[in-house]
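Report on one structure; see the data block that follows.
With one protein chain withheld, the remaining protein chains of the complex are depicted in position.
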Amino acid sequence: MSGPFRISGAGRLDPERKAKFTFDQKPFTGIEGDTLASALLANGVHLMGRSFKYHRPRGVLSAGAEEPNALVTVARDDARKTPNVRATVQEVYEGLDATSQNRWPSLAFDVGQVNDMASPMFSAGFYYKTFMWPKAAWKHLYEPNIRAAAGLGVAPDKPDPDHYSSRFSHCEVLVIGGGAAGIAAALAAAQTGVRVVLCDEQPTFGGSLRFEMGAEISGEDAYFWAQETVEKLRAMDNVTLLNRTTAFGYYAQNFVGLVERVTDHMAAPGDLPRERLWQVRARRVVLATGAIERHMVFGDNDRPGVMLASAARTYLNYYGVAVGRNVGVFTSNDSAYAAAIDLKKVGVNIAALVDLRDNPSGPLVEQARALGIEVNHGRAVVSTAGRLRISSMTIQAKSGGGERMIPVDALLMSGGWTPSVHLFSQSRGKLSFDAATHRFLPGATAQACVSVGACAGSDDLGTAVAEALKAGEKAARDAGGKGEVSARIRVSASEGWSGGMLGTGPAGEGSTRKAFVDFQNDVTAKDIRLAVREGMHSIEHVKRFTTNGMATDQGKTSNMHGLAIAAEALGKPIPEVGLTTFRPPYTPVTFGAIVNHARHALFDPTRRTPIHPWAEAQGAVFEDVGQWKRAWYYPKAGEDMHAAVNRECVTVRKSAGLFDASTLGKIEVVGPDAAKFMELLYTNPWEKLEPGRCRYGIMLREDGFIYDDGVVGRLAPDRFHVTTTTGGAARVMNHMEDYLQTEFPQLNVWLTSISEQWAVIAVQGPKSRDIIAPLVEGIDMSDAALPHMSVREGKICGVPTRLFRMSFTGDRGFEVNVPSDYGQAVWEALWAEGQKHGACAYGTESMHVLRAEKGYIIVGQDTDGTVTPDDAGLDWAVGKKKADFVGIRGMKRPDLVDKGRRQLVGLRTKDPKVVLEEGAQIVADPKQPIPMKMIGHVTSSYWSENCGRSIALALVAGGRDRIGQTLYVPMPSGTIEVEVTGMVFFDETGGRLNG
Amino acid sequence: MASTAQAERRPKLAGRETRHGALRVAMLPPAERMSLRAPAASVAALASALKIRLPNAPRQSAKSGQRTSLWLGPDEWLILDEGGGDPLADCRSVTAVHSAAGISHRNVAIEVSGPGAAACLNSGCPRDLSLAAFPVGACSRTLLGKVEIIIYRTAEDNFRVECWRSFSDYVFEFLSVAAKDVAG
Partner (left out) sequence: MLLIRCPYCEEDRPELEFRNAGEAHIARSANIAGESDEAFETFFFIRSNPKGLHYERWRHVHGCARFFNAVRDTVSDKFLMTYKAGEAKPDAETLKTLGASAAWTNLSTEHLGGRRPARGKGDTE
């Protein structure tokens, strides 16, 4: 036998399929299909954890996802350590390694338990009130220590080696919950022929049929009916069955998030994803989420061995485990009788059944009495005893009087059932308080969903199945299902009960014992009353003050009790106090499932140019520019970045350099109105630009500030080749489309992104023409035929090219555009030519230095979204005669034409060796008191080997009027003196463009 | 002047393929591609010059020999030619207002084929790819994970996925990982 408490012949697992596992390093044997909780109970282990705040010994409360107590850490290896796993959910597998949490040095002897004895100190609000002063101590002293003492498991400190997968799924009907109602709804829906998804959080479908032995369908055990029907569904092409799958979030328009646990139950997961995230869009959702039993709130109701009656029944009837040998029962409704009866039938002694009701009656009560179970009505359990396991319960008449102590080794309780309306509430449906049954039920819907079965308040199987069939068919029909529904389900016997109680039993108020409402956060009935006394009158405030319902179980068992106690203390009816809001996730979801594929190479696309492999082979160092990898510099052996950049910059101006400019954004603007459109989107005039010529264009936003810039070539009267900054490519395209589609839709012009159609090789420097010319066909390369700022189409290395004569260095330069697949081969051919002339490859850093030597701006570095063309010294690029372009009005706003605006200027440090820091602030008077008046900042700053000194660009208030003045850059290490200059540091006459 | 041999064409990820059971993710060979933009009035002339129908309804495509036209927007088509034809050249003589831009090298194509091809795409594509919603011949621009793609269903279990060249590392990897999960 796998444990002394395993009952032969009971349960639905195969006792031959054993699985060995350890709990706190101690070896145990379970059965495949066991949860960790059932396997431990089979071995007589009830103590599974310590509570959060008081470190009280705790056992399992439940047999499902609502478990607040039995949280353990499951470890496969160092990196695969999952904390806060519910022992009632974790399936046992061969080699499972589980460890208890929140105890030191051991589960049975935990030093932290002193908190329990000092508990009068730790009432609700204790932390808020006590650790107020001194303020600084909170962050460094109080919080870290409190967190260390009160806590759950420890997160692993290694990267998660598992992988996770995802699936977007569409269906007509999504059925959440695979109990009798869910199965019936899915069957009816599926028979109409529509796509149906049925999910359930348990490994096996059946819901409460897994333990309700009194349920029969067509004369047989309803659980077998469930299995047969599920197999029928599995065979249907239009049905997706997802077991071990939790619907955790219900979002807008029937978008529901599911997590399928793929490998957490496997001894050898192999290469499977650990979890699969399903993002389901359903035309209709059928909620068949069932109900969760509530505990009873009484003194010391948290000792190991005290659990929900339905849990004990599940352990017996599904797992074949008796939770004790001498069991007490405390209830306020009929369902606990069924547990007592089932246990009694397999030979477990029922020490006493205590029913809070005065005159319980009905078949179950009769049956219990007939079996010889002592039924004490009108009485309550007022306390329990036992250190690491319950040893006795003490009962008393409701009216008071003598107490009687009854030895027990387990105590089952039932305060009634709470419909699981979590997902319905998440869907923004309204909950209605049903006064007759004291429960919140789904009311007005906000989305196309319908609740059936226990979650809708249907208390017996017959009703649940009948309404589920109807709702399933209706949902499918509404979503277009045409097929005939033949399913008929005859419920021949059924269990069903309603009623129960909310809040505490008698003798609750005055007792000094802890009567727990929320086990996981250690919230007692007293704490909730205290919260009300201290002025928390909204249930949302009570929740936050006491933390009731705020633990990882989100108050599945505690919310209704908390509400009832608060309502009682407030003297208001429950619906007037109201429920706290249900929010996703229903149960905790791993970060892995959410992050999913988006890790490593799939975290974000890494974009590489066609020339990237060459640069990589050359040992280039790359920098990230948005998603692009760009060659930053090409160090030779022994060179650091500084040396490499100096060499590259000098070589370009001495001979030539090759630069991979493929990442530039490129847009082909085509149509009879192309020039008109360009006139509207750029500040410059375009109508008169000759085909074959280029122009530097500036694009503004409507507010008059610079948005982007780039060289534009006119290929034909109706065709422009526009370049944008690398980072601006996508947004410039969007900006242009926006104006074209919505402001100027009358224009016959279209935009096509050609950024990746063309690889771009910039060849810059005095030898650039000599390098290119031998490879070019059909283009006259002479200065007369191909002057600076012109473009030609022809061939290079036998493939098509758009050859631009343009310069971003101030030296003679070209940009060779070739179709991307040819990019690397053409680069290699140019490189080979370049070698004959001593040319080098240069990266983005040298590109930046070379352009700064010439005072060419970089949008986004020298501008920041508040810089006008005039501020940047680019007023010449604004067409003065134009009647309209985007930004024409914005740039005339009073503030934008005001005196004293920050203008782009050059800075020369008095000490040429000092290189300013980009972003450094500039002041006129370094002796003024702090805070100083800052009049500008450095936007670009480099060491220029070509100039033999440092160079910088800066935005300075009234900058152009300050040329020649000395300003100051205060830095932590001292104040740097600078002289304001023009923006051009090299070849001021511009002769080198044709040099 | 040209003294060197023609530059070698080096298509991105050429020949790359992953298989998981019968589910296959494979790079397709280069093809001629053209982005065609035109108002309704020009469609007849362009269709005649290109010798292919230009569908005027969402998600529709047309095929003629080795040439395919995909509706991408109300005035936008992607013209594919896998047989060495040159759609840009075919349009050159058309005087009706239009824009034809060559994008043969901008895009690459990945074929996802075999049982579960749609589920494989649905690993990162939020669209309903059932045959009812997205029948054979349907095409659309959409997303795969963080990247824009064009999907074109050529058979029940066969999709052509087009993306920009530099996004192909991401798309190929994503589909390969997804294929593994779908194939089980």
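So that you can tell them apart, the chains are marked A and B in the order they are listed, and the count of residues begins at 1 in each.
The rule we apply is simple: contacts are C-beta pairs under 8 Å (C-beta built on N, C-alpha and C of every residue); 3 or more make two chains touch, one makes a residue touch a chain.
Only a predicted model underlies this, so the values are computations on that prediction, with no experimental measurement involved.
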| What shown chains does the left-out chain touch? | A, B
| said: Of the residues A:M213, A:L353, A:L579 or A:L993, I need the one that contacts the missing chain. | reply: A:L579
| query | Among the options A:A252, A:A268 or A:A784, which residue touches the chain absent from this view? | reply | A:A252
| Thinking of the whole complex, not just what is shown, which of A:D24, A:E228, A:D478 or A:D961 touches the missing chain? | A:D478
| task | Out of A:V85, A:V381, A:C449 or A:V491, point to the residue that touches the absent chain in the complete complex. | result | A:C449
| So which bits of subunit A touch the chain we can't see? | 251-255, 279, 281, 283-284, 425, 428, 430-436, 440-451, 456-457, 467, 470-471, 474-475, 478, 573, 575-579, 581, 702-703, 734, 737-738, 741-743, 745, 883-884, 888-890, 892-894
| query | Touching the missing chain, which residues of subunit B? | reply | 58-59, 72-74, 76, 126-127, 140-143, 148
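The definition used in the following text is that only the chains that are shown with their structure count from here on.
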| task | Would you mind pulling out the distance in Å between where the CA atoms of subunit A average out and where those of subunit B do? | result | 32
| said: If we count contacts the way the header does, which residues on subunit A are in touch with subunit B in the complex? | reply: 163, 165-170, 195, 271, 273, 276, 279, 281, 597-598, 601-602, 604-610, 627-628, 668, 670-672, 748-750, 752-758, 773-777, 795-799, 818-822, 824-826, 829
| Where on subunit B is subunit A touching in the complex? | 1-12, 30, 35, 37, 39, 75, 97-107, 119, 122-128, 130, 133, 145-147, 164-167, 169-170, 173-174, 177-178, 180-181
